[in-house]
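Written out below as structure tokens is the structure these notes cover.
Only a single protein chain was left out; the remaining protein chains are all shown in position.
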Amino acid sequence: MLAGNSLGKEFVITTFGESHGKNVGILIDGCPAGLPLSEEAFQEELTQRIPAQTDIVSTRVEKDTAKILSGVFNGKTTGAPITVIVDNKEIKTSDYEQIRNLPRPSHSDYPAYIRYGNFNDYRGGGRFSGRVTVALILAGTIAKKLLEQYNIDVLAYTTSIGKIRSEKKFSFAETRRNRDIAATRCPDLICAKKMEEAIIAAKNASDSVGGIIECVTTNMPAGIGEPLFDTLDAELAKALFGISAVKGVEFGAGFAAAEMLGSQNNDEYTVLNGKVRVVTNNAGGILGGLSSGMPIILRVVIKPTPSISKEQKTVDFSTMENATLIIKGRHDPCIVPKAVPVVEAVVAVTLTDHLIRAGYIPKVLKEKKKKE
Amino acid sequence: MLAGNSLGKEFVITTFGESHGKNVGILIDGCPAGLPLSEEAFQEELTQRIPAQTDIVSTRVEKDTAKILSGVFNGKTTGAPITVIVDNKEIKTSDYEQIRNLPRPSHSDYPAYIRYGNFNDYRGGGRFSGRVTVALILAGTIAKKLLEQYNIDVLAYTTSIGKIRSEKKFSFAETRRNRDIAATRCPDLICAKKMEEAIIAAKNASDSVGGIIECVTTNMPAGIGEPLFDTLDAELAKALFGISAVKGVEFGAGFAAAEMLGSQNNDEYTVLNGKVRVVTNNAGGILGGLSSGMPIILRVVIKPTPSISKEQKTVDFSTMENATLIIKGRHDPCIVPKAVPVVEAVVAVTLTDHLIRAGYIPKVLKEKKKKE
Amino acid sequence: MLAGNSLGKEFVITTFGESHGKNVGILIDGCPAGLPLSEEAFQEELTQRIPAQTDIVSTRVEKDTAKILSGVFNGKTTGAPITVIVDNKEIKTSDYEQIRNLPRPSHSDYPAYIRYGNFNDYRGGGRFSGRVTVALILAGTIAKKLLEQYNIDVLAYTTSIGKIRSEKKFSFAETRRNRDIAATRCPDLICAKKMEEAIIAAKNASDSVGGIIECVTTNMPAGIGEPLFDTLDAELAKALFGISAVKGVEFGAGFAAAEMLGSQNNDEYTVLNGKVRVVTNNAGGILGGLSSGMPIILRVVIKPTPSISKEQKTVDFSTMENATLIIKGRHDPCIVPKAVPVVEAVVAVTLTDHLIRAGYIPKVLKEKKKKE
Partner (left out) sequence: MLAGNSLGKEFVITTFGESHGKNVGILIDGCPAGLPLSEEAFQEELTQRIPAQTDIVSTRVEKDTAKILSGVFNGKTTGAPITVIVDNKEIKTSDYEQIRNLPRPSHSDYPAYIRYGNFNDYRGGGRFSGRVTVALILAGTIAKKLLEQYNIDVLAYTTSIGKIRSEKKFSFAETRRNRDIAATRCPDLICAKKMEEAIIAAKNASDSVGGIIECVTTNMPAGIGEPLFDTLDAELAKALFGISAVKGVEFGAGFAAAEMLGSQNNDEYTVLNGKVRVVTNNAGGILGGLSSGMPIILRVVIKPTPSISKEQKTVDFSTMENATLIIKGRHDPCIVPKAVPVVEAVVAVTLTDHLIRAGYIPKVLKEKKKKE
């Protein structure tokens, strides 16, 4: 398919909606029939996007509720396209009128204007707004429910914000538990606190700060991915760059592998309980683009929010002269915590697509004897 | 399209062939009609893959010659599918018999076996071999000839090998000139020499070493890319991960953005000769997934060659017992230099696809009055 | 894209919704920016689906209203995905409970059960219901508005119902005028009346009747279509078979060409006002899968409605024994008239997709000086 708002080949998600339109939404074609699904299922994921009230988030709090428009019958998916929407609320379009002719530095405003001209929906960034990631969370919710049936578990968390970097490793369960507690979504709770302070410091300086999110997937079967181009790492990377604040993606040792010798980087094999296992996992669970059966480990870097309230230099489109801009409105000084569930969603969606492509997840789920 | 050996939507390349099969090749569907193309055009690019004879490459030297099977008439492309092949020569399959049951650490052998079972063509890594990147170079040659017509210039070069890292910046012309001189493809010729030594040191230690390749594209028009998912960064990343040694991709400031404040990372606008320009280019020429009109800058990390002649631990498939492996045969102690033209090819192919998708390159080129 | 609910490659429509779900709807990705679009635009087309109250339609009359969820800003398309829904009303699900275990002959009930098992939304045929064609009309409305800007005109009309066959030819304008008058959508008003009688006769006999719809497109430029497989005829045929009552598609002379000699069937060329024209148009405006610049003429056969109130033999799924079925509820004795605007919509959508693919319709429409 040529048009660019769809992702996936078997579990195909298409997002729609704009920051200041009626709603944002997702259409999923290719979701297997027989998956239990209710509107409540989306609530937990949507809520997780908004950390428990702290000073680190924008005061624009969107209380989101999902509505299923199609594809579910008797509480289960039917195999037909699933459409889910979340209405937009609390929209103050006036805040954004100033940017019509003054492109915000490091925002999509400028290239979007070049591309779509005066037809572009510039309000709040339109299609390029972080608001649109709500649609990814809707898709991720469904993907995660599917993966759950196969005990595949995707978990994203913050590992660095600004110069605060957590190197500490925790068990999977502990990582999840701590991640959910920390407003910054960093499982290392001591670091998490320092990160919060870094965000508040940036906010107080009318500035913003970036960070790194790591994502681990366990129980992924080996041999999944479609060489040469639809490999698992290629498709995960593509999907992750669909989050527009992402500026880099790496797997396993990632960029650190540049400095390693082959003998350091190679993951030797060993037999453990009759199964092939690796001693290290510098490959991040992907070899030759196929899953290796080891945990899939990846990291993305999230750039500092470009919307800062400091005065910035820009150009006035209407006069083609230099101008200055002070961005008004409420903006997050750091979007890393909000991006954590989005990364998780995007990874879940991509893995689901590939598990269906490989035939590992069938198109019609087996009926369970008992109620789920 | 579901099958994974194709890349692109308008300029669609499909690779075929295996390391030890008859040939490797490329089929391109959607190449505009009217592009001058001869078999000689491929020769220069193919030769560039093999650095002038130094100690840093494997002694297996493949003298490759391209044959055009279809899509060219009277020396120009017709709009029909173009097929180009390069025959495989000098194949010593016996070298690879040992790996049939002993998966090489950090190679695709293990997951490929899980996926394709006994049907997998394991000889020399089969489809997963670096040999297959010759097909990418064939596609890249055509893409670069198209981009040339629009003065768009793609240039890749080495910036680090092992612990040797070049920070020095050169002009575009100088970068190319130096890059072509250095066997390691590093434009910083002092560093280039040190890199060569690092490779030889690794080789002498029966080991291998990784590195980082940077790629710059100039004159890319603004507004190219297809949000939300077929964005320029997403599609470049996907294509780059199609090179199986790549373990990370970043744009502009990349992972360094994690530590930057918004005010440091934001690229302010200014008017220069009546055009909108950025003062810095931390975005690497891509905003909201669209090209910003500034140079596109990206970096990939290449892991150290997994084929090392040191003894390694592995598992014997036939007995499911622990085993040791000493990989025989000729292997490059560092594939970074060989990967440089591949990165360039892959970037050229992806940009070409998007320039056609955006209508910037038409499907039938204008006939030129004079001979090219 | 693998999932089957999307059509097109540049102007990609995806339908969603079921007969007895909340709504039916369409998502269009790739609609050019700058097209004036309002909710009222859909009303006329939706109304045309329901002929002025006569005895020939089912008494279930759906008063449909379109709601735009996304993709329109300031009354114009933005280039972002457009989502439009129509709510379902007047649903009497109880009518369909009987078919749960008794598949209706020549309906999708049986294969849908085999495919989706108990998860299938069988209510009113679910996804297989004619109700879903409302989504096609929504997509067609947008496509026709785009084609209008290029003076391309698509017109479908009935040429036969049961044994009543109209052979008379009218001018394009007259065809449209008469078509709109006749409840059976046949421009030959004398035939139209007879067709109406044939439908009422079938209805009174608890039976149904089929027919043939012809569709003409004028002003289609030459050279559109993508050989070898995405040819114009191939893609039109595919799209038309997306209407599930269609059992045959032919272009120009169609099946009659079997009995013709080459010298009879060939359309000779002549120069008319400095342009290449054909004397006859047995090709139906398509040669080698490309538009020839002549009117595109095609015909589809619509099978008689399978839902008849006569007693029929079937099989009870729950017992796997022979059974009889008398279908209850309101059903059209002939769906040909209702299918006319659907055929028109489907042709318009396919031509639009190809005109964008060929670059004939740009991705951002030119801004008009005056108000539309």
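Chains: A, B and C, in written order; residue numbering restarts at 1 for each.
Just so it is clear, a contact is a pair of C-beta atoms (placed from the backbone, for glycine too) under 8 Å apart; a residue touches a chain by one contact, two chains touch by 3 or more.
Not measured: the values here are computed from a predicted model.
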{"item": "Visible chains in contact with the missing one", "value": "A, B, C"}
{"item": "Absent-chain contact - pick from B:Q48, B:Q98 or B:N120", "value": "B:N120"}
{"item": "Among C:G71, C:P187 or C:G211, the residue in touch with the chain that has been omitted", "value": "C:G211"}
{"item": "Among B:D29, B:E214 or B:E250, residue touching the chain not depicted", "value": "B:D29"}
{"item": "Among B:I85, B:I99, B:M260 or B:I335, the residue in touch with the chain that has been omitted", "value": "B:I85"}
{"item": "Touch list for chain B against the chain that is not drawn", "value": "1-6, 8-12, 14-18, 21-25, 27, 29-30, 33-34, 68-71, 73, 76-83, 85, 115-121, 123, 126-127, 357, 364, 367"}
{"item": "Hidden partner interface residues of chain A, rising order", "value": "2, 9, 358-359, 362-363"}
{"item": "Chain C residues that touch the omitted chain in the full complex", "value": "1-7, 9-10, 15, 103, 105-108, 110-112, 114-115, 127-128, 132, 160-163, 202, 205, 207-212, 222-231, 233-235, 237-242, 244, 246-255, 257-271, 274, 276, 278-279, 282-284, 287-293, 301-308, 310, 312-315, 320-322, 357"}
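The working rule: only the chains that are shown with their structure count from here on.
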{"item": "Chain occupying the most central position, where position means C-alpha average", "value": "A"}
{"item": "Identity of the chain that, by mean CA position, is farthest from chain C", "value": "B"}
{"item": "Between chain B and chain A, distance of the C-alpha-averaged centres to the nearest whole Å", "value": "27"}
{"item": "Geometric centre distance via CA averages, chain C-chain B, whole Å", "value": "46"}
{"item": "Residues within chain C bordering two or more other chains", "value": "2, 9"}
